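For this view, one protein chain was removed and the others were kept in their places.
Order of writing sets the chain letters: A and B. Residues in each chain are counted from 1.
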Amino acid sequence: MVDSYLPMFLTFAISLIACTVMFTFGHFLGPKNPSPAKNMPFECGNDTEGAKFTRMNVKFYLTAILFVVFDIEVVFIYPWAVLFKGLGWVGFATMLMFIVSLLVALVYTWKKGGLEWES
Amino acid sequence: MIDLFIALSPLLTVGFGGLLLMLAEALGKPANNTGMSPDGAVVVDAGAGRSEELGLLATVILFSGAASSMGVWLADPATLGVELVSPWLQVDRYSLFFSFILCISGGLCTLLGGGYLEEHKIDRGEFFTLVVFSTVGAIALGFAGDLLTVFVALETMSLGVYCMIGLRRSSPRAGEAALKYFLLGSFAAAIMMFGAALLYAATGHTDLAGIGAFVGGLGGEASGETAMVIVGMLLMLIGMAFKISAVPFHMWAPDAYEGAPTPTTSFMAAAVKTAAFAVLLRILLIAFGDPRLMSWGAGWPPVMACLSVLSMTIANVIAGRQSSVKRMLAYSSISHAGYLLMGVCAAMRLPEEASASVMFYLAGYCISTIGAFGALILCGSRGKEAVSYADLAGIGRRHPAAAAAFALFVISLAGMPPTAGFFGKLYVFRATIDAELYSLAIIGLLNSIVGAYYYMKVLVFMYMREPIPGAPIAIPMRSSMVVSALIIAAALVVAIGVLPGALLEMAAVAAAALS
Partner (left out) sequence: MDIFPTNDFTLLAVILSFPLIGAFVNGVFGKRLGKEAVTLMALSAIGVPFLASVATFSKLLDIRAVQHAAGAGSADHVEQGARLYWHAWDWLDLAWTGGETTLSVAFSVDGLSGIMALVVTGVGFLIHVYSTSYMADDPGYHRFFSYLNLFIFSMLVLILGDSLPVLFVGWEGVGLCSYLLIGFWFQDDANAAAGKKAFLVNRIGDFGLLVAMALLLRYTGSLSWEGIEANSGNLPNQILKVWQMPEVLAFSFLPDWLLLNEPTIATLIGLCLFLGCAGKSAQLPLYVWLPDAMAGPTPVSALIHAATMVTAGVYLVCRLSFLFVLSPATMFTIAMTGALTAVFAATIAFVQNDIKKVLAYSTVSQLGYMFLGVGVGAFTAGFFHVLTHAFFKACLFLGAGSVIHTMHSRIHDTDSSQDGRNMGGLRAYMPVTCVTFFVSCLAIAGVFPLSGFFSKDAILIGALTNTVSSSGGVHDAFVWPEWAGSVLFGMGLIGAVMTAFYMARLYIMIFEGDFKGWSIVAGWKEPEGHDHHDDHGDGDEPIDGPAPHESPNAMTAPLLVLAALAAVSGLLSAHDLGTHWLDHWLDPVFANALGNVVTDAEAGSMVPYIASAATFAGLGGAYFVYVMRGGDPARELAEKVPALHELIYDKWRIDELYDELFVATLETLAEVSIFLDKWVVDGIIARASAGVVAGAGSVLRLFQVGRVQAYAAAMVIGSVAFAGFFLLPHARVQLNGDLSNGQYELVASPGLGYQYSWDLDGDGEFAEDDFADKNTANIRLNTGKTVEVGLKVRNAFGLIRTVTIPLTRPDPSADETETAGVQGRATGQLADIEGRQR
């Protein structure tokens, strides 16, 4: 069994070695003549202002997360619907509990202002 | 079916209680406007400024969870048709013992939160919901008898804690602590997941008993399955060592404990650690309980012993050099993980006695450590935490009740009679000695002497030092919730210290249910 994984380990090892070697050689062999001008982010033009990257509004993440949550809900509901008859009332109750808990989450998000884009 | 709901009632009570709490928070009337958004607008939060009522509700939910655990315990879970959810959830007296401790710990933490959040101007209602849901995860972790439920429960518990750490959003320190814990926690969870995957690949089972049975059937000859089981076990151990913050997987703990609001810290030190030990014992004894894996020569016990020695020694040495009491308590909780691991090691020869001693220790430790953090909260002046030893100087004379409570919990943590901590240590050391792990027991004893040094330092500062003139002195806060949490904890610490027999008997019954 170990044998069958050998190629994988080999690949892993070779990539590790290759990376290490390249970085090491680059570090030692590459010509280095640092000067203040070279170390500046831009060698010409205006000095930069503000942060290096702009923050996305947190609402994007919130919406994305909400989408994922309800997306997953569908993933669960679909197989349940297929097997609905076989699962019977127990299955129904289980799914009801699941949906209720998500509903609570939705109400919570709503009341907390998670769905309001403006403000 | 009804029986099953009854059997699962600890989990359901707390879970649905959590949903209720969410609604109560969202639909309630906001008490005040808190904070400003970055662009200057006033943020209205429905849950803000209501920590007293929400905290009380959360406490009621968690204590009723404890009550229902006790009820199911008395009703004997084996008769309640729990085979239906087995092996995913194992409802036995072992899990009920833990769900009881976890609910009590969670309830004490929400009581502390009820006083703390308002005092420190981070009065946000999410906290209580998060504690309750984290406790759900912790209880489920105690119940879990399958690698999948272990993982889901672990993540449920951890996600809430990540947020609880970062509750004080204005503080970069809290954000840093939360992020660190989150990153490393994910790392550890990934390792553990990888281990679980390997175990499934090798054995074809995700349930712990099935894995155990498969391992028992493995022959001696080297095979891929054997190797994968060992690697899988290694990875699982690493993941769990992270959760119990054993050295060298502990480095997140001091930062996270210090940066977090103190009620969160107490929840992490008590409930998270207890749940992790619950699942650790179950996995080690059920899935890896084969004599060849419990061997002192080549199994998990030497690894656990190594973790234990490192945790005790390093944490104690560093704790002695802290100037912040909160950070000292953080290291102290790492060293307690070391003592507990000693008991876990002893479980290799005496599964029942050692598990019972670990469970007893956890019960005493949880209450004492929550009490110690609670007393620290109580000693904190308005809006500022009493964090350094110097802050505590002379408090024994100025505020004898607060100091006496602190002293009691510290004495219990140090393991002196007549407190719960003493009997916890006594039983764990006894199990270790009975299992013939003498050198481990001696190292543990030496360490508890070293530990006594920095615990006593708290007493020295409280009772024998006067504050430096002009230095700010801690003024205890006034909060009936914190005080009641401390009274409950103190009563339990003393009660267990005076009547250890009953709890030990329960722990023994619970441990017998494990095997």
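Following the convention adopted for this analysis, a residue touches a chain if its C-beta (ideal position, glycine included) is under 8 Å from a C-beta of that chain, and two chains touch if they have at least 3 such contacts.
All values reported here derive from a predicted model rather than from experimental measurement.
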For the chain that is not shown, enumerate the shown chains it touches in the whole assembly. B
Of B:L184, B:M416 or B:V509, which one is in contact with the hidden chain? B:L184
Sort through B:A222, B:A401 or B:M464 and give me the one touching the missing partner chain. B:A222
Touch criterion as defined above, residue of B:F242, B:F373, B:F409 or B:Y454 at the omitted chain: B:F242
Decide which residue listed in B:R349, B:R398 or B:R430 touches the omitted chain of the complex. B:R430
Hidden partner sits against subunit B at residues 176, 179-180, 183-184, 187-188, 191, 215, 218-223, 226-227, 229-231, 233-234, 237-238, 241-242, 248-249, 251-252, 255, 290-293, 295-299, 302-303, 306, 317-318, 321, 430, 434, 498-501, 504
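Criterion: only the chains that are shown with their structure count from here on.
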Any idea how many Å lie between the Cα centroids of subunit A and subunit B? 29
If we count contacts the way the header does, which residues on subunit B are in touch with subunit A in the complex? 1, 19, 22-23, 25-27, 41, 44-47, 223-225, 227-228
Could you please specify the touching residues of subunit A with respect to subunit B in the complex? 1-2, 4, 90, 100-101, 104-105, 107-108, 110-113, 119
